[in-house]
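All protein chains of the complex are present and in place, except for one that has been dropped.
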Amino acid sequence: MELKILENIEIASNIYSLKIDNPALFDVVPGQFFMVKINGFDYPLLRRPFSVASFEDDHIGIIYKVVGEGTKILSDKKPGDFIDLLGPLGNGFGDVEKDKKILLVGGGIGIAPFIYLKNVLENDYKISYKAFFGFNTKDEIYIDFGEIATIDGSYGFEGNVVDMVENEIDNNSLIFACGPTIMLKRLAYLCYEKNCDMQVSLESRMACGIGVCLGCVIETNDKDFKRVCVDGPVFDYKDIAWQTL
Amino acid sequence: MELKILENIEIASNIYSLKIDNPALFDVVPGQFFMVKINGFDYPLLRRPFSVASFEDDHIGIIYKVVGEGTKILSDKKPGDFIDLLGPLGNGFGDVEKDKKILLVGGGIGIAPFIYLKNVLENDYKISYKAFFGFNTKDEIYIDFGEIATIDGSYGFEGNVVDMVENEIDNNSLIFACGPTIMLKRLAYLCYEKNCDMQVSLESRMACGIGVCLGCVIETNDKDFKRVCVDGPVFDYKDIAWQTL
Amino acid sequence: MANSVNMSVKLSNIIFKNPILAASGTFGYGFEYQKYLDLNMLGGFIVKGLSVKEKKGNKPPRIVETPCGMLNAIGLQNVGVDRFVNEKLPEIKDLNTHIIANIYGSKEAEFVEIAEKLDLEKAVSAIEVNVSCPNVSKGGALFGKNPDSVFNLTKLIKSSTKKPVIVKLTPNVEDISLIAEAAESAGADAVSLINTITGMVIDIKAKKPFLANKTGGLSGPAIYPVGVRMVYEVYEKINIPIIGVGGIYNSDVAIQYIMAGASLIEIGTANFINPDITVKIIKGMREFLSRENIQSVSDIVGAAHSM
Partner (left out) sequence: MANSVNMSVKLSNIIFKNPILAASGTFGYGFEYQKYLDLNMLGGFIVKGLSVKEKKGNKPPRIVETPCGMLNAIGLQNVGVDRFVNEKLPEIKDLNTHIIANIYGSKEAEFVEIAEKLDLEKAVSAIEVNVSCPNVSKGGALFGKNPDSVFNLTKLIKSSTKKPVIVKLTPNVEDISLIAEAAESAGADAVSLINTITGMVIDIKAKKPFLANKTGGLSGPAIYPVGVRMVYEVYEKINIPIIGVGGIYNSDVAIQYIMAGASLIEIGTANFINPDITVKIIKGMREFLSRENIQSVSDIVGAAHSM
């Protein structure tokens, strides 16, 4: 689907907000993603997966961090340029049980999908939640809600977001989590300990995004390989073989 | 040399004018060319050769035709974008003998270097000349001087530029020629017949543009292979083994 | 106008409506693509490689991008032939296109067992024998590098099934035409080439190979000149049809393969980038043929050899 870029601006250090014309052809569940073709020719070859950070009548929003060649090239695109999206893909966050204490826990660029999730929780589910987000430094912060931790202490809680959220978690918590693997892993061990529920969004290198290449698998506790693109990217943390990540 | 694009507009059907900031670091002889890197990454891999169509204090001008993937991508570049040029390269047109009858003969996109040559003949050499240019159709015309032939007769002389210029050539003529190989070949046979002088600018696939890859060679009459990039692109037509082209 | 071009090709007793197949391992079991294109428009598609038993495949990471290409080391994760027949085949068996099964075994008997089982399935048009998978420790490309084992294996499989047998060759050899000749003399109905070229990417931060399997198979546009060259070489040595595969990403490259000597072609990695690339390539080929006044695609098979 060739769609027009409406906006592509740096909103925090190395973090960009990309807004794309919404063709109004589909709905999106928070946690779902698009496979984005960076150029109109075969370089870089593979599409890049990006979560939906906002989904409004007039635009689809993606927030991305420049980490390699593809995102670098993406950051040079201008409003009016066209970009090719495949999706929405994957299983988003689901099963919001109203009697649970909902916690959103995100780290770095993994916070992007929570912007859309917040919207859905507030407007569709009309449910309350608490949000805890971790960044390395103040200048990487690109959101305007939730409690913030920074590793260098330049803003909010000094330290890791897991340290910040730890005391909030009890066996009635339902956590939605997304961020670096190391953070998710610590959260998972914490959840086992506190016996709570958690849905985690995982990342993995993808070629197809539609379940056919079997390139994006992660190991699950039943000794199986599951595809992040179609069996995830959101998983029940209890299914994941965390020791293999 | 990363230089800023000042203008990149379609000036005739599929023909673009690209103007680039002139860093004022070098001089250019008409007929010389630049190796242009289309993107800031390695795709398309090889640089593309383009002649200089104008060279002013405030810009370097290239006129190009969209024929393949590289020129297609080039046509999407916008003012303010940067582009990487290597050059000026090769031997341009030279040896203008004032007592000769000077004829510029060009076909299609091969006319581009004559725009700059015209300028130099008029302002530096202060010498008179006649110009004959051929196009396929009227909507491909991108110059505003010289006598025009179109294959379909939609403008000026109906037919080939060689047919148009044939009667102008005598043994006192000095022709500067650039265009499709088939046109140059016909001109060369005509020149042998009329015993005149001709400098032709040739095209060839290039990898390096600086004489090291030996990829761009053409066969010469002494059974040697000469490099178009550094031994040319402008050659004395008598040196070329036309039957091999 | 474009529709007057005859795109159909014959391989053994099968007539394909056009020469475009989707390559094994890049098209799932077919139905995953139903959302993106009408599968009936394809000449056919080749399902993910099947083994006797379900296979888990290699540990991740399994893929990594390279310039105009990618490495994969999936390790033939698949549901096994029985579950394929019972669960997957029913979903695709009524399609009006050819389903080709790609099979893999770690020893001859396994190949034979799968071939015998598939021989009973009417919905399977042909069998492609993968003797060239670089990403599994046993069997795989080891078979495919030795003309004698290819000869023996092909003979065995031919006697276990009445369906046309296509032998898929590895490019990681010195002279691929020797292997093609071995397949031909053993009675193969066709050969397909190339499978992926073995490659490696190193994670310089971690100071180790990026893929858990260390090496992987290089596919994608980067490799097409190698595939075209090999098809050209094999075409001069054998008389059975060749199926060309490797890096095809547009109709021009597809036509290069056909002119090099391929009767049919397979599209692999390009499906990941554009799920409907197969039908775009069919369209592009039709347009080319009609523009060049070529009546039938079979008129240009091997055309690049005539000079």
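Chains: A, B and C, in written order; residue numbering restarts at 1 for each.
Methods note: a residue touches a chain if its C-beta (ideal position, glycine included) is under 8 Å from a C-beta of that chain, and two chains touch if they have at least 3 such contacts.
In this text the structure is predicted, and so the values were computed from the model without any measurement.
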- Message: I'm checking contacts with the chain that's been left out. Which of C:Arg62, C:Lys145, C:Lys158 or C:Arg286 qualifies?
- Response: C:Lys145
- Sole touch to the unshown chain from C:Val112, C:Leu169 or C:Ile197: residue C:Ile197
- Message: For the chain left out of this view, which of C:Asn78, C:Ser132, C:Ser192 or C:Gln256 touches it?
- Response: C:Gln256
- Query: Which residue, C:Val5, C:Ala23, C:Cys68 or C:Val167, contacts the hidden chain when the whole complex is considered?
  - Reply: C:Cys68
- Message: So one chain is hidden, and I want to know which residue out of B:Glu10, B:Glu158 or B:Asp224 touches that hidden chain in the complete assembly.
- Response: B:Asp224
- Which residues does subunit B use to touch the chain missing from this display? 37, 42-47, 86, 204-219, 223-225, 244
- Mind listing the subunit C residues that contact the chain we can't see here? 66-69, 71, 145, 172-174, 197-202, 204-205, 207-209, 214-216, 218, 220-226, 228-229, 232, 247, 249, 252, 255-256, 259-260, 288, 292, 300, 303-304, 306-307
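By definition in this document, only the chains that are shown with their structure count from here on.
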- subunit B-subunit C separation of Cα centroids, rounded to whole Å: 46
- Rounded Å distance, subunit A centre to subunit C centre (Cα mean): 36
- Item | Whole-Å separation of chain centres (CA-atom averages), subunit A against subunit B | 53
- Message: Where in subunit A do residues touch two or more of the other chains?
- Response: 42-43
- Two or more partner chains touched - positions in subunit C: 67-68
